[in-house]
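The complex appears here without one of its protein chains, the remainder shown in place.
Right after this comes subunit A.
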């Protein structure tokens, strides 16, 4: 029960941080651009929805391992991740290039 409570609070904080990145930082949404950002070493954090197909998820994780970039498995599906980004479409994976005012990169890797 304590674990469930803790995930709800941190889940909200991820959403808050993500909203701040959307407002003040730079990011890309979608599988193709996530891989592009990892290849040219611009991406700093990758967030993957929980209903991402397992092959695609492991491919993104492998690229992130090679690029030494953190991966955060978002606690929600692509619909929820799209809503968290403030978009009206589904987002399966996104890459944060510049966090802006947010501290998502400093706080997330310790969480994951």
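The definition used in the following text is that a contact is a pair of C-beta atoms (placed from the backbone, for glycine too) under 8 Å apart; a residue touches a chain by one contact, two chains touch by 3 or more; residues count from 1.
Simple rule for what comes next: contacts and distances are computed from a predicted model.
Student: Would you kindly match the missing chain to its UniProt protein name, picking from "Histidine-containing phosphotransfer protein", "serine C-palmitoyltransferase", "Sodium/potassium-transporting ATPase subunit alpha" or "60S ribosomal protein L27"?
Tutor: The chain we cannot see is recorded in UniProt as "60S ribosomal protein L27".
Student: Using the definition of touch stated at the top, determine which of A:17, A:44 or A:57 touches the missing chain.
Tutor: A:44
Student: Since one chain isn't shown, list which residues of subunit A touch it in the complete complex.
Tutor: 35, 39-41, 43-44, 59, 63, 65-69
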